[in-house]
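For this depiction, one protein chain was excluded, whereas all remaining protein chains were kept in their positions.
So, chain A:
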Amino acid sequence: MEEHIKIQNVSKYFGENKAIDNINITINKGEFFTLLGPSGCGKTTLLRTLAGFYQQDEGDVHFGDTLINDVPAHKRNIGMVFQNYAIFPHLTVGENIAYGLKARKVNKEEIKVRSKEALDMVELTHLQDRQPSQLSGGQQQRVALARAIVIHPGLLLMDEPLSNLDAKLRVKMREDIKQLQKSLNITTIYVTHDQEEALAVSDRIAVMKDGKVQQVGRPHEIYLSPSNKFVANFIGSTNFMEGTLSGVDGDNNATVTVEGVKFATKLLNRVEGKVLYSVRPEQVKLKPVEETGDTLLEGEVVDATFLGESVVYKIKFHSGNVISSHEHSIRYNMLRNTGDKVKVDLNPEEAVIFNESGEEVLNEHKNISK
């Protein structure tokens, strides 16, 4: 795959605060790349640095072979979609879309053709002569998108473009954006704090926290093999349990003890001691209480929340610790009630074992990408 955007050792300070800290990311041509993280993690700062609205204090950014550190924002040929749309309120829809083409001195005929093309793509052809104030939020967002792609930008930047839309429209728009991005094959960097949105649209995701990149990977990679406690917790939800590693041998085979139950595990390095055992609620398997086995734990259902497609159970162990478990609600008679006793399989095959502080993955698990 052809490398397109190369971000090397980029840092940006605001006063003494490091808003982004030594970022290294390479983005491929045509890739849909998402910066995901909680507010204040530096994702928007990084995006605005790429757009040229901020100047990084350290590091280099290349677009293709061109070093663009000192290229001003208006010469970067970037299409940008803003969180609040940033439609020019004094121009019609058509004038909004033609704005960037006029700045590029494209001739009138071509402006017409390309504007129509862009409007068709976002299904707004009939609204060409409207004032922005007459448009709904979703329509404004489409105008913003059309305005950004009509200039045939080398790079498309999107800053939380869907956060001001209602939930249903958000799902529809994100599908449209993904489809449009694929059909134009335009390298796209997308900023969001919504992990579900990120998983749905992205080719790859960079999870950020405190100005640093925590993990870069394809959606299923960061979900199934999070590289640290923060990622595991931020993407989806997970059960963290205290455990102990012991008996590590020459082949890095060891035993992990959680809630008094011992599982065999294969480690990446020879380590022993306290660990953090992470297993996602849907990976926790509930069994009938009659079932027996060395790796099964007994627990009691203390809460059941029916969500339609799934049920969330809170299970309490004899130790007093509580974990959650998701089950698909397939059959009526499979539903469990509060007070039911169950057997729990903590599924060590799919679990991730972190060191005690949660910074580092210790085990080789079946989801790990090689």
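Keep this in mind: a residue touches a chain if its C-beta (ideal position, glycine included) is under 8 Å from a C-beta of that chain, and two chains touch if they have at least 3 such contacts; residues count from 1.
Following the convention adopted for this analysis, contacts and distances are computed from a predicted model.
A.B. asks: Of the options "Chemotaxis protein CheW", "Iron(III) transport system permease protein", "NADH dehydrogenase subunit M" or "Na+/H+ antiporter subunit C", which is the UniProt protein name for the chain that has been left out of view?
C.D. replies: Missing chain, UniProt protein name: "Iron(III) transport system permease protein".
A.B. asks: Touching the left-out chain: which of A:I151, A:V201, A:V311 or A:V361?
C.D. replies: A:I151
A.B. asks: Write down which of A:I78, A:M173 or A:I186 is the residue touching the left-out chain.
C.D. replies: A:I78
A.B. asks: Would you write out the residues of chain A that touch the absent chain, in ascending order?
C.D. replies: The missing chain touches chain A at positions 11, 13, 51-53, 55-58, 69-70, 72-80, 82-84, 86-90, 99-100, 103-104, 144, 147-148, 151, 157.
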